Each structure stands twice: as C-alpha cells, then as structure tokens.
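Only one protein chain is missing; all other protein chains are in place.
Lettered A, B and C in written order, each chain numbered from 1.
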Amino acid sequence: MPRTPGADLPEHPDRLWHNPDPKSSYDAVIVGGGGHGLATAYYLAVNHGMTDIAVLESGWLAGGNMARNTTIIRSNYLWDESAGLYEHALKLWEGLEDELDYPLLFSQRGVLNLAHSLQEVRDSVRRVEANKLNGIDAEWVDPQQVAEICPILNTSPDLRYPVLGATWQPRAGIAKHDHVAWGLARALDRMGVDLVQNCQVTGFERVGDRVVGVRTTRGTIHAGKVALAAAGQTSVLADELGLRLPIQSHPLQALVSELLEPVHPTVVMSNAVHVYVSQAHKGELVLGAGIDSYNSYSRHGAFHTIEREMTAAVELFPMFARAHVLRTWAGTVDVTPDASAIMGLTPFEGLYINCGWGTGGFKATPGVGWCYAHTIAHDEPHPLNAPFSLERFTTGALIDEHGAAGVAH
Amino acid sequence: MLLLPCPWCGPRNETEFHYGGQAHVRYPDDPQAVSDEEWAQFLFFRDNPKGTFAERWSHRMGCRRWFTLHRDTRTHEIRTDDRTSPARTVTR
Amino acid sequence: MSNAFRLARGGRIDRDRPLHFRFDGREYQGYRGDTLASALLANGVHGVTTSIKYGRPRGIMAAGPEEPNALVQVEKPFPEPMLTATTLALRDGMEAAGLPGRGSLATEPDPARYDAMHAHCDVLVVGAGPAGLAAAVTAARSGARVILADADTESGGSLLGTGELLDGAPATVWVQRAVRELAAHPEVRLLERTTVFGHYEDNYAVAVQHRGDDAPSRQRIWRIRAREIVLATGAHERPLVFPGNDRPGTMLAGSARTYLHRYGVLPGSRAVVFTTNDSAYAAAIDLHDAGVDIAAIVDARDVVSTYWASLCVQRGITIRHSATVAGTSGTERVTGAYLANLSHGATHAMNVRRVVRCDLLLVSGGWNPAVQLHGQSGGAVRFDEDTASFLPEPDDRRVRSAGAAAGAFTTAACLRTGADAGAEAARACGFAAEPGTLPDAKHPPVLAGYRGPWFLPSPIDNEGGTQFVDLARDATVADIRRAVGAGMDNVEHVKRYTTIGTAHDQGKTSGTTSTGIIAELLGRDVADIGTTTSRAPYTPVTFAALAGRDRGDLYDPIRVTALHDWHVEHGAPFENVGQWKRPWYYPRRGEDMEAAVLRECRAVRTGVGMQDVSTLGKIDVQGPDAAEFLDLVYTNKMSTLRVGRIRYGVMCTADGMVFDDGTLMRTAEHRYLLTTTSGNAAAVLEWLEDWLQTEWTHLRVHLTSVTEHWATIALAGPHSRDVLARVTDIDVDNDAFGFMDWRDGTVAGRSARVCRISFSGELAFEINIPWWYGREVWEALHDAGKRFGITPYGTETMHVLRAEKGLPIVGQDTDGTVTPYDLGMSWAVSKKKDDFLGKRSFSRVDTARSDRKHLVGLLPRDTGVVVPEGSQLVATTELPAPPVPMLGHVTSSYRSSVLGQGFSLALVKAGRERIGETIYSPVGGRLIPLEVTEPVFYDKEGARRDG
C-alpha cells in the first residue's frame, strides 16, 4: 500500500515508558536523559547489575542534542585514544539493534571525509594510516573513486577548492536518533530504571567533598552516585559545586530539506568547503556545518551560518540547487579546547563527569554508556576513557582532534 | 546575525567581528611562579554562564579594536549600558 | 472540460492572457494571475496526488502556503521538487505532476541566477493584508523608512479573496489606493512575492523574493535589519478532524471563497459546508450566490448565529446544528458526506442520520493566527479559549503582531490593530505617528465558536485511523492515540513519534489541532500541552537562493599576487594556500610534476632560481616598546637584534605549541618588519593586537599590515648574487652584505628593500618592491638571470629545498601539538628571557617529557622509495594485531635531486634518541625500513649560504 519506498518507516512500539515520580533515593542518579545518560543507565544495569537508578531529565526525554544531531556515526579519529573509544562504540552500534530489539535504522553506508588542499591530503592520509593500524576500516580514495562512491558529488577540478581525494570508512553511517533514545528508554523502563522527565537538577547535596544527592525541581533525591550527562548544560551544573570546566557552550545548527527520492548514497563531510550531508531514511537531506562563534544557550543560531553552509552544499552538490530548506534548528554543544571529550572522576567523591562531546558525541553513545557505566560502577575509569580525564588539561596531554573532528564531528 | 555595538564604529553585523571568549581573564603576573593547576586554569578554563557573560570581541573587519560586551547567553541580549559606555580596552 | 468551473466574469485573473500548461501529462489552460491550483480547479481537477504513507488520493485543500496536500513536482521550465500548487504562479508552458511525498532533483545544473540584498528600515511590515497595509501606510505617513513585504503576487491579503466592501466599495479599491500611496513615498520599499521566512536577533529578518525565471536573478534573499517589525501575517484556517476528512473535494471554506473571488473559479457544484464557527457562512453564501448548490451547512454548535441563519433562510440553505460529518464517501473525489447528530456536549455522535450527496466538502474549524515569525523571534504564545487558538503574547521586544496574526478576526479590527501597530512602531523609532482615519468595514456580529472535542466523535471510526490530523504526513488521530499510549505526554515527543508537523507545511493546518487532541486524550489543558517550536524557514526556501552568488570563482575570494599573470602565462599550475593562489611548479613541455620539480631543485642548487614569495604576511611594528613586545611574543630574544639585521623567529601560543614562524628585520631603533606564513597572516596580526590591546596595554607599539604593499621575490642559488648584482646599486659583496642582513637600494631602477635570507640553504636574496613594480622587477631579474639559466620555481620545489635543510613548515611539519623543542629548535628558545608566550607551558608534565615526538629525518633503505606523506611509523618488522603501537608519522617526503633518493621529515616518539635506528612504515601492505637521521640532509655545515 505505501506509495513511497522508505516512507513506510518501522512503527514504534505501543509502549515505551512510564512516567514515574522520582523516589527519594537511588543507588545512582544520572543527570540528563540524552543519549549518553540513557546509554549509561543501560550499561549500568546490563553490565553492572545496577537497576536502582534514575535518569533525571529537565525537559522531555532525549530532547537535547540527542533530538538535534545529524546522526553521523564513524570511528575514524586520529589519535589512538579516540580511535579506541569511538571504535568500541561503533562495534557496539553493530549489535545494538538486535540487543534492544528496536529498529534503530543503523545504516552502514560509509562516510567520505573530503580533502581539498594538499595539507588536507597529508592529514587525511595520516589519519587513514593511523586508523588502519588501530584496526579501523579506513581507506584513502582518489577523486575518481570519490565520484564512484558518491556520483552526485562535484569532483570537477574547476571547483574553487577541488576535491583532491577523501578518507573513506565503509562501516560508518547514520542511525535514527529518536529511535536510539527510545530503544534505550524502553529497555530501561522494562528493567525498572526510573526515567523521570520534567525534573531539573538545580544543585547538589554534599557531605564535605562527597556528593550524596541532587536537588531538583521535583524535590531532593539522595543518591550513592551522581553522574553528569548534561552535554551543553554541564557548566551550569558544575557551577553549583564551584567546579570550573574547560568547556564552552555554543550553538550548532542543522537543517533538513523536503523528502526526496534517494540521491545520496553515503555520508559526505568536508571541512574546507564546510558542510556535511546525508540523506535520512525518510528521504530528507540532513545537513550541518560549524558551530556559531559565540557562547550561547539559546538553541538558536545565526542565519549567515546557514547561508554559508548552503553555498558549500551547492558547490559540492550542484544538484541540490533546487532542493528546499524545510527546517533549521540548533542545539547547545559543549566544546573543549582539544575537541575531545571529558569523561571520568571529579574532585568530588561520588560525582562523575561526562561532557565535552561538542559536535560529535552521538556516534559515541553506546561507547560512552559502556565506559562511563564502568567508571561509575568501579569508581575508576575504564581503560578506554582513562585518557579523557580532566587532568590532561593540567599535564598538557591533550588529545587534539581538531583535524579529525573538523569543527564538527 | 547579532548586531554588535563596536565602541568606535557603532553597531555592526556579527560577521565583521571575531569572538574572543571570556573577558577579564588575567595573564598571571609571573607565569613561572604559578602552579601547573593555576596555569591550566589560565590556559583552558573559562566561565560558561547561562546568563550575563562578559566577553571579548574584536572588530576584525573594521577598526581592529578589541572590546568587552555583556551579553545574555540565553537571549543574546546585550546589556544596554554597554552600548552607551563601552569598555574600550580590557584586561584579559 | 476546459475551464468548466471558471465563471464568465470576475476574479483577478487576466482573461486576455491565457496560459497553457500540462499537469500529470494532460493539457490544460489557465490565465495569468492563476496559481496552478486555481487553474486546475477551474478545469474541474481536485485530485492532485496521493498521500505519502497510505497512497490515498489527495486534492487541493487550501489557497495558500498552508496547503498540506497539493504537492507537485515541477518538470518544466526546470525541475523543482515539492512545491504547493496553491502558491505556484502559473506560467505558459509549465509542466508539473502530482507528487506523492518525495520529490526529485534535476540532474542537469540549474541555469538560474540567485542573489541577495541587504536593506535597512525603521519599520518592517510583514504581510500586506488590511492589517499590514494599514500599518505600513500609518508608519510611512510619519516619515519613517518602511519596508512592506508580502509573499503574494499582489497586495491585499485576504481582501483579495473575500469580495468584501470597504467604505461601500470593493475592498480592492482601497487596497490599490493604499499601495499607490505607499509606492509614492520615497522612503517606502514594497516587496511583493517576498516571504519573510526567518527572524533573527536584533530584528534581522530574512526574506526570499520570487522574482521570476526571466528576472536578472530568479530569487533574491533580502537581509533586512529593521528597528521595528509589525507582523501582519494573517491566519490559517483549521480543517476539521473526522473520518475520511482527506478526500479530494474537501477544502477549507475560506479557501473556496478565495477561489471564487480571486480566481473566478467554482471549486464544485454541490457543497456540504461543515463548520464550528461563523466564518464558513460567508463562504457558503458567496458560493451559493455564485451558483454552487449548498446542500447543507453542518454546524457542530448547538446555537447558530441568527444573522447568518436568516441569510441562509432567504436562500433556502439548510443549516443542521448540533451535527457533525461522521464520514465521507467517494474514491478519487468526495461524493457524499455522512451526517450525524452530536450529543449534548458533543462527546458522542449519534448514528449516521443522513448521507448527503456533494462534490465539495467545505470545512472550517476556526483560525490559527500565523504566529510562526512571532515564535521565531522568541515571542511567547498563549492559548485563547474564545478562539481556540494560540495568540501571540505581546511583550516589549521590538516585534509586534497585528490583524488576524494577533487574533483580530474582523477586517475592522485588522485595520485598527494594523494602524495602531504601525503608529506604535514608527513612534518607537522617533517619528510622530497617528493612526489616521480608516475605511469603514461592516462586519456581522460574531458568535462564539464550538468548544467540543478537537476530533469529532464518529460512530464510524472509533480509533481514528481515517481521521487525518496532518494530511501531509498521513498522520491520524489513531497515531496520536498510540503515541500517548506509549507513554508520551509531551507535544515534542508526539511530533516525533507521529511525524506530525514535520512536512513541507510544518504543520500550519495541523499544529494547534494536534495539541488539542493530545490534551483531550490526556485529559489535560491545551495551554498545558503548548505548541512545538517555530523555526525558520516559514515556508521552504531553495538551497540555491541561500547560496546566492557566492558560487564558482566567487565562492571564496581568490587572492593573487602582483606576479600572478606572469605565472599563468608561464604555465604554472596553482596551489591553494589559504585563499591565495601560489604557483606550484612550472612544467616544461613533456614534463610531469616530478621531473619539473627535480629540474627546479637542481637549478637552485647549482645555478639560480626565482620564486614569488609575496604571499608571506608582513607586519610593520613600531614604537618605543616594540623590542619588549617582540621579546614577549617570540620564543627568541629579539631586542638584541641590531638595526640592519634579520632574525628567524618562532611564535608559540600560550600552551607552548608552535603557532607561526618567520623572519623579523629591525628597520630602525623602534621599528621592525615581521613576516608570517602565507596562510596565517591575518591570524598573527589579530593575535598580536589581542595581546597589545588587552594585556600589555602599557606597551607603546603600533602594528600595520603591509602584506600587499610589497611584492617579494626570492632569488636563490649560487648565482643569485651574480644576477642581483647586474640590476642593483646595492653592494652585494659578501662582506658588505652578509647573511641575515638587509639593505635599501634600487633593483632594476625601483627602490627596493633586499634581504639576505635563505630558505633553501643556498646563497639567496629576497627583494621587496611596492606591488606596482612587482612584475617589472621580476621580469628584469628574469632577464638578468638568463645567462645563468635562471629558473622560476614554485611552492613544491621550495618545500623540497627547505626539507633537505631540515627546515619545518608550520602546519605541515607541525599540527598544533608540537613545541619548538620537539622541532629541535631549542636554539630558537631564549633561556635568558623571564617570560614569553608559551614559556610556562614547556614545564608542564606532558610537555616536559623527554619521549615526546621529535622532528627527525628518515632515509629509506631502498633509495628508490619515497614514503607517502602521512605514513605512520612503527618499531617492528612485522605488524602485530591491532591496535598497533605507533611511533609517529611522516610529515614531509620528497625525492631529492642532490641526495639522489627519497627522504622524509617525520615526527617520531623520542626521535632524537633513535637516530641511527631503523624503523618501519607500512605502505601498501609492505613495511618499508627507514633509517632515522638528523633532520638536516644537505650541507649540514651551512657552507653554501654565502655562495
């Protein structure tokens, strides 16, 4: 009966979650019901047997960056530390759909990261070679191969900044963000974890340097462990404890076109001609670019950012000229000085931190959940997230992923 | 597209400016005398308030002067007293 | 059936201008002034496409941008996906087809041009209906600068489609007068066919103007900075939710009225009118008077207006109150409506009482003010029980709503609120403005609308599977029911679960209704549930319009040097370096890149070469504290540099990482000339200004960029002195003009500043002359060098030559994680200075490690090999299972003419300790053995620089 292929997206289940009132105490509370908070609760329950947990969400579940991201998943980061974490996440993605018994629309359609200058070529080859040695599927492809992978891409040498080649990760792709959140939420709800919405954490209960609970808009909740997973809002929470963090919150915008017949077979990202594009299952083109320059919590970006992004889109994909922008939006992303996340212990006992994923943490969702749950359960970082400590800013052992992350993802 | 009040050139589009993050971050008097922690604070740690933020901008495409603004990071509203009595130079 | 539904007279179409078009492969005719939708209706065509999910036939529902159904794909004149037939102006030769959900993109390039325009005004009025016109006229009379933008092809808004009277004459007469007055004001700009689609901070409004295929630009983006904004965007009529409410022939009552008055089209012959409020009566009366058989008016309310009832009685139109349409019949087009009585309180529908035959089912569920732009501007909305709609909450921002957009649903109120808003806005800009006298608009008494359930009870479909809420997304009451049942109580979740409001129309007709239904299913207040977020664009905008003219060569500025044309004439391919075009190499006939570069390298090492190095950033540094300042920003000590001398210097960011490098010459006691790398010039200047202006405010130093004032030519090679000597008055003898000296003099008759700097290790000079003389001097040097076989060389050769000397390139051999010590440049880091940027960071735990990555040289054991740049390095002869420990990577790699083999620079963990060891690089499935060496490969003693 459906007329349009792909318009018949899988149905969601009839039951996803209940809306419990918060209890007065839990073994652990997770602050923030985005992808990271949900995944962390999930692996706390599944890997560490903890189910007396609440995920506290100030608004609607997964309505933060989880609702706003361009859903690109890949693991082809430069440094060993990142490669380890993102590749772990990617492996988990590969089994998550079955595990959650939810159609996440995880589609491994590959990602091309374009190089437009000789230096970008060097950097790309460097990253590909590092990826290979880290066991990540990665390839350097020349312009002709780029054109074969993505025929609608403009690989003409006449481009102002011609495509000189690309890195190609076949196992990369996209997944449907809401489905991921809801799949995790349903699993948690079934395991008896409380997903508490409209419950904003406003402060912390402390005994000396130990955090023993949170104050919320729905009352005080005691907790053996408190784990922050509040993305762009983390600084606001940390301020309550006088904990300064090396993160800045910026708007990051994205947009979609109307639904189109399938034209775009993969994911394309370009740092120099700045845009990234995929085509979602429903048929809309999903595009993003860089962050807006200034700090903001407004979930509202500037229009010139969109105009520039469209210029890049039409340069790289001339056929997009008469596609239409249907909707633009923004999220609040938490950016660190080295474009890598922060995950680990804090100066406060019983308080754990996961933030700084900035423009690219969706792809890490299950990996974050896995490692962060370990950190919380064992009071010690998992080896994969140990390098992502706060201390690195003091020692200088930064994990500079500006090159691999671009300004976004 | 914010309209930023350059104290010299008047209100101009955001695209003429370069953002410089938090204002009033002081370079230590004697960097060699501070601890690694304090040095890291200077290098990397910045306020990130939800609300009024004292921040630096440089009028890159105009007079090339740096100046300080107080802007609300929720609404992008610029505190109006800054429009009338702008800080001309700042100490980071 | 040509124009069978077109009235003989009336409407605002130009009957002298027939237009031929094809729809779904069939020929039709319409008129200039038609939309595709009105022309189709005139030809009796309601069904436009099928729905996205269930493939149900769908027709034309509305007469404007709120249309959820009538999606078309334009095929000619040029393919464009997903436009609404109701907003598509008809043109001759147009071909279009119904579009069931997904559009397709053209495969050939779009030939059209798109552009943008900045504009400023005191008052921007959005919408040229009665409210907007009144606002604009009022503001304009005060002398304010006004922009009036309307999406439509002509001004008037709803007045074009209601046939109503103002001052006793057709309202369009007043509209024309208002437009004429506005057009005559020098400070007024009228923008027709211009949709304001976004509102951003500080009243920055963005609009798209549809100028037409034959205009100099097809679409234009207006970037409007307004001091005050009046939103007079009108209201969208709400459809009603009942079983089978999606059959073609179902149409908004007000839209049917518009088709009649504006286009002279009867959208059917026999209509059932189903309403919950008074506004549909006017449509029923007008259509009746134009010849449509009104089979019944079905009004869900228990009490109907006596005013409208009497008009209906006069015409013999039956009104059924306390009644509902419980279902429809028909396949491709509605053929009948099932009527049922509503119980008191309208919680239940009785059994179907009657089937009424019809080919048109007009519906009206009330009106939704078009608050989208208000919402985008950060304005709040409040639920108004009386009109069952979300109204803009007035606040003290500089955006105000008027007319139907503010909940004023009579023309008189629209005119008044419009004029008031216009006056207030003008006053806020300092103009003395008064709302003048307004035309007299009669309006009947308005009776309160229906307050029953948001989806009408029906015995036919309990679950709501055929009760469509968002027709564009094929989402029904049943879908909302499931979402709520799944645990969702937030409108944002329901939106995402059902996809309501996510189609091209962004829920203009479905938004409020779906909120109402959620509230009803949860037993909560509508106000509690609220709306989803309004986001730009208000209606879809083409990518190309947003891209504008910054395409092709204008995508990003192409920066060229004074010598650019010479390079072009001599066949050089160019390398993009930042925005600069730099000659890469100069191939001779039959040469590939490698051959050309080897030849150019040989020329410099054995004869003389010349290169355009004008792109280097140049900053004039002046002031009594210049020396102190430079000591702070360079790792080296610069205060000790003597006038007449030059020093190489490194700059670090405060975290100790190399940021830029270049030479510094002292031109006077208090004056220096600083050079930066080509791509980094602007960043360095800004960085220096930052420290000067905000941290070291006590330092008296001025910085001036002089990058383009000078053209700079490098002359390198053992014969460079011979060449220069032929054209200069400067004593170029080694004793008179030593390494790292500079001299003023003339070169080829032009005053020049000549430096003895070498980036190749050979005897070399850099000649600076004002841009204007660049080419002349270059050619003079080229001539003078002929006898020495002077060879122009590009960036690639320069890279090879400097790499042979182990000189790093910032950005290639560094990546923001490299300190001067890592580069082996401790000689460039002063130990004497108390402080400089970066110094403190060198003693951090990680930065002080001895096993950091060092810049070293690598020589392949196999001299035929050039290891690719970017290759990784490992310590073992065989690769273990991943993750494989890595030592570092190759940053630069070339074939060397003087070494007769490939060589590389690399960053290697504890590299300096490994000199002499063999490490390996995996290249194409092989492990290539490489000897770790000092980074300097050629002329280690530096014997060649003096020639």
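Here are a few things to note about the model shown:
Operating definition for what follows: a residue touches a chain if its C-beta (ideal position, glycine included) is under 8 Å from a C-beta of that chain, and two chains touch if they have at least 3 such contacts.
The working rule: contacts and distances are computed from a predicted model.
Note on the omitted subunit: UniProt lists it as "Sarcosine oxidase subunit gamma", one of the names in "Sarcosine oxidase subunit gamma", "succinate dehydrogenase", "ABC transporter permease" or "Segregation and condensation protein A". The chain that is not displayed touches the following shown chains in the complete assembly: B, C.
Within the complete assembly, C:A116 is the residue of C:A116, C:L632 or C:I767 that touches the hidden chain. Among C:R6, C:R223 or C:R257, only C:R223 touches the chain left out of the display. Remark: the omitted chain is touched by one listed residue; of C:Q29, C:S329, C:S705 or C:Q812 this is C:S705. Here one chain is not drawn; of C:R6, C:R102, C:R145 or C:H567, the residue touching it is C:R145. Touching the missing chain, out of C:T153, C:S639 or C:T653, is residue C:T153. Seen across the whole complex, the unshown chain contacts subunit C at 17, 32, 35, 64-65, 74, 77, 83, 87-89, 91-92, 94, 113, 115-120, 145, 151-154, 183, 190, 192-193, 195, 210-217, 223, 225, 539, 549-550, 553-554, 556-562, 565, 580, 615, 620, 622-624, 700, 702, 704-710, 750, 770-776. For subunit B, the residues touching the absent chain in the complete assembly are 8-10, 12-13, 15-16, 61-65, 88.
In this section, only the chains that are shown with their structure count from here on.
Two chain pairs are in question, B-C and A-C; the one with more C-beta pairs in contact is A-C. Subunit B and subunit C, compared by their mean Cα positions, are separated by 26 Å. Put simply, the C-alpha centre of subunit A and that of subunit C have 22 angstrom between them.
For subunit B, the set of residues that touch two or more other chains comprises 1-2, 18, 36, 39-40, 43-44, 75-76. Multi-chain contact residues of subunit A, defined as those touching 2 or more other chains: 300, 302-303, 394-395.
By the touch rule above, subunit C contacts subunit A in their complex via residues 50-55, 78-82, 100-107, 109-110, 112, 116, 198, 200-201, 204, 206, 221, 223, 378, 482-483, 485-490, 492-493, 496-497, 499, 502-504, 506, 533, 535-537, 540-544, 546-548, 550-553, 555-556, 558, 575-577, 655-656, 811-812, 815-817, 841, 844-847, 868-872, 874, 879, 881-884, 886, 889, 891, 922. Residue ranges of subunit A in contact with subunit B, taken from their complex: 233, 235-236, 239, 244-249, 293-298, 300, 302-304, 337, 393-395.
The touching residues of subunit B, when paired with subunit A in their complex, are 1-2, 13-15, 18-19, 21, 36-37, 39-41, 43-50, 53, 55, 71, 73-76.
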